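Missing here: one protein chain of the complex. Every other protein chain is in place.
Take a look at chain A:
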Amino acid sequence: MDLDLLFRALSDATRRRLIDELAERDGQTLFELHVRLITYYGASLSRQALSKHLQVLEEAGLLRTEWQWRSKHHFLDLTPLRHAWTLWLAGHAGERAPESRPSAAEPSAAQPAAPQPDAAPAAAPSPSPPQRRTPA
């Protein structure tokens, strides 16, 4: 799990749209994704540029490809997003930070977020239980 690769993959509107379109219908070919981007977003990108975007998403583990009858289909894999949530994002953006963290957590996120009586109000976790997603 490489957070740098993941956030780099997410740092581009076209690539986020590709995730949206694959969430709408998984397993698309390059052709279908290209037509969708052009139709829905007025994108003017070439198929070659799209191919590179897909490669970046694949390197980040966000999609995998599968050959079906000699056509290449792209399937979404949101596991890295869930890992990023568990490893780092939830510690800052969750309603309440996870109570136990994997040992691979980044140092900046490794501070325990257990409620402390003297915690500053702005940093106080909400009383509701954390919405943790279990990595697939």
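Everything below uses one rule, namely that contacts are C-beta pairs under 8 Å (C-beta built on N, C-alpha and C of every residue); 3 or more make two chains touch, one makes a residue touch a chain; residues count from 1.
What we mean here is this: contacts and distances are computed from a predicted model.
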(request) Look at the options "Sarcosine oxidase subunit delta", "Spermidine/putrescine transport system permease protein", "VOC family protein" or "Acyl-CoA dehydrogenase" and return the one that UniProt uses as the protein name of the missing chain. (result) "VOC family protein"
(message) Out of A:S11, A:Q55 or A:S71, which residue would touch the omitted chain in the full complex?
(response) A:S71
(request) Would you mind spotting which of A:L3, A:L30, A:A43 or A:L78 touches the chain that isn't drawn? (result) A:L30
(message) By the contact criterion defined above, which parts of chain A meet the unshown chain? Give residue numbers in ascending order.
(response) 25, 28-32, 35-36, 39-40, 47, 51, 68-73
